[in-house]
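The block underneath contains the structure these notes are about, expressed in structure tokens.
Omission of a single protein chain aside, the complex is shown with its protein chains in their original locations.
Letters are used for the chains, namely A and B, taken in the order the chains are written, and counting of residues starts over at 1 for each.
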Amino acid sequence: MELYELSAKETAQGVSSKKFSAAEVAEACIARADKFEGSVNAVITRTSEAALTRAREIDAKVARGEDAGPLAGVPYFAKDNFCTRGTRTTCSSKILEHWSPTYDASAINYMNAAGAVMMGKTNLDEFAMGSSTENSIIGPTKNPRDLNRVPGGSSGGSAAAVAAGYSPLALGTDTGGSVRQPACFCGVQGMKPSYGQVSRYGILAYASSLDQVSPLARTVEDLAIAMEVLARPDPHDTTCDAYDRPRFTEALSLRDLAGKRIGVFEGFESSQMDAELYGALRKAAEHCREAGATVEPMDLPIAVKYGVATYYVTALADASSKLACYDGMRYGSHRDGPTLNEMYVNTRTACFGEEVRRRIILGTCLLTEGFYQNYYGPALKVRQRMVDEFNELFERFDAYILPTSPSLPYVIGMKETDPNRLYLGDIFTVPISLGGLPGINLSMGLNAEGLPLSVQLVGQRYFDAELLGIASVLERIVGKPGVATPGKAETSEGAK
Amino acid sequence: MKMTVDQEITLKMAKAAQLRVEPENVEKMMNSINDILDFCALVGDLDCEGVPDFMWKMKKLPSRRPDAPEDWPDRELFESAAPVYDGEFFKTPRIIAEG
Partner (left out) sequence: MARPIVIGLEVHLQLVTKTKLFCPCSTDYIGHKPNTNVCPICLAVPGTLPLLNDGAVALACRMGLGLHCEIQNYSTFGRKNYFYADLAKAYQITQYELPVATGGYLDIECDGQSKRVRIHHLHLEEDAGKLVHPTADGRLTGAAYSLVDYNRGGVPLTEVVSEPDMSSPAEAKEYVMKLRQLARYLDVSDGEMESGSLRVDANISLSKDDGSLGTKVEIKNMNSLKALERALEYEISRQNKTLDSGGRIVQETRLWDDAEGVTRSMRNKETASDYRYYPEMDLAPIIISDAEIEGYRDAMPELPWEKRERFAESFGLSGEEVSILTEQKDLAAYYEALVASGAPKARAANWVRMEVLRVLNELGQDIAAFRVRPAVLADLVTRVEKKELSSTIGKEILDVLAREDLTLEEAVKRSGAQVGRMTGDALGELIKRIISEQPDVVQTIKSGQDKKGGKLKFLQGLVMKEARGQADPQEAAGLLSKFLAG
């Protein structure tokens, strides 16, 4: 087994026990990225030199007999909307093309303190607005499982990096599915924690009430280790809960699903989704039953019917407000103008991409008197009803299984033009975000063409550890996803 | 209730967002807004009589920040990258006095 194929857990154990050095791991991962980055295009800024220096520091720490942390020498990438001190943070936007933050996001601090080694900043749709990672200043990222296809998004760069073996671990942000859906498209594990688990400090916001820092990995255990590092109270973010988190890795000791009540979502017509993904859902339900769980069908009528509309109203409105600070004065790109307003307009029109400008104008509209009363106001109440619906269901179930995406990764450039089909792409992920629930994309292997299949596991808010436990039981049955070799067609058998 | 925008409102919204929409793109933008307004009008269909506005609930609320000043050590680093900072002020095109 090559060093780049190891999980985060195996890497940290190997480094801490001096089986191999952090520098060797970093070199292997850098070489891996060197080899495939030309075709995958997952990374906006690589920090290989700094990573090697940092890896040697970890090795020195180990040599001195010190505890180098639970992620000792583990390479990771962060989506380019995490603030990194001294390393430019672009959000894939011209408006931040040359911006270097003066501080590290809390999540970055926690990763570094745990001994992890940052390898660079990954591609995303500009300001995380999109679900294909095509809409970027560096151009589209390709899916390592099939270079003709999109990796999903907006955290497509992070998902591709983990799938291609650039690193065992990556950070993304999930607002309405931005980690779960690319994890699904790239065939890796990805977890959106409950809202309030992980600090948002240093995350360039898309929507304040939805954004959550979310790890991607190739094993559920690595997700749990990352959660243990990331989920903690933070004095810099008052929306991050102050309660004492459980030990997420302890939940992995769950042997089977005896006594667990699992709901399998059946509230859609099979014509609305890909047959193989539907098959994966049925298979996952079967595995749950085999593992001892009580499995029953369930439905989320309010969430499925109203979720996407509620999500759009909420997220677009918030984006219009959060992106108003980019005015060309204090940071970021600037364009001159003869008056204050013209300076604003020139800067923002020239430096925000078309899709971002469109969403800002939409969001502005949704908050304007009259529109607010018919859109934003009702959406706040519908959202509360969705939360109530979830809470009622969790009296009957410990977890649900839903699809992550209704479709397999699509071909690059095949822009969805039918708005109704476009909205459908988010239908299973956004309700979970609106409810603040933990959701895990669990890889279910590959289809005959080598495209990833997966399901989404959803738990009750703050029951992230329990959900990781259930995911780990299922992972033992279906197997962990392997590293993709970009450019080489894979098959189900080949991946194992 | 479903709402729509016309070209004039579209331009007004762009102005409020401090963005320019070129004349040839106004119609496209207007249609795009109307598509979303059309789809999202769904949120008005659900009976939410007596339902409170959504707000996150937390297990344990973080304590409020104590009223104690702190310095910002990275001010100069920040200023060196600020687009319109003149060493003392942030400089903008002339703002016409109100009134």
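Keep this in mind: a residue touches a chain if its C-beta (ideal position, glycine included) is under 8 Å from a C-beta of that chain, and two chains touch if they have at least 3 such contacts.
All values derive from a computational prediction rather than experimental measurement.
Engineer: For the chain that's not shown, point to the residue among A:R56, A:H236 or A:R289 touching it.
Structural biologist: A:H236
Engineer: Which listed residue, A:T364, A:S405, A:N447 or A:Q460, touches the chain dropped from view?
Structural biologist: Once the missing chain is taken into account, the touching residue is A:T364.
Engineer: By the contact definition given up top, give the residues of chain B that touch the hidden chain.
Structural biologist: 16, 18, 53, 55-56, 58, 61-70, 72, 75, 78-79, 85-86, 88-95, 97-99
Engineer: Which parts of chain A are in contact with the chain that was left out?
Structural biologist: Contact residues on chain A toward the absent chain are 83, 89, 91, 96, 101-103, 105, 200-205, 207-209, 235-239, 317-318, 320-321, 324-327, 329-331, 340-341, 344, 364, 367-370, 372, 376, 380.
Heads up, the rule we're going with is that only the chains that are shown with their structure count from here on.
Engineer: Rounded to a whole Å, what is the gap between the Cα centroids of chain A and chain B?
Structural biologist: 24
Engineer: In the complex formed with chain B, which residues of chain A make contact?
Structural biologist: 98-100, 102-103, 195-196, 209, 233, 235, 237-243, 302, 305-306, 308-310, 312-313, 316, 320, 324, 327-334, 336-346, 348-349, 352, 357-358, 360-366, 368, 370-371, 374-375, 377-385, 387-388, 419-420, 423, 436, 462
Engineer: Name, in rising order, each residue of chain B that touches chain A in their complex.
Structural biologist: These residues of chain B touch chain A: 1-3, 5, 9-10, 13-14, 16-21, 29, 32-33, 35-37, 39-46, 48, 51-54, 56, 58-63, 65, 74, 77-78, 81-85, 90, 92-96.
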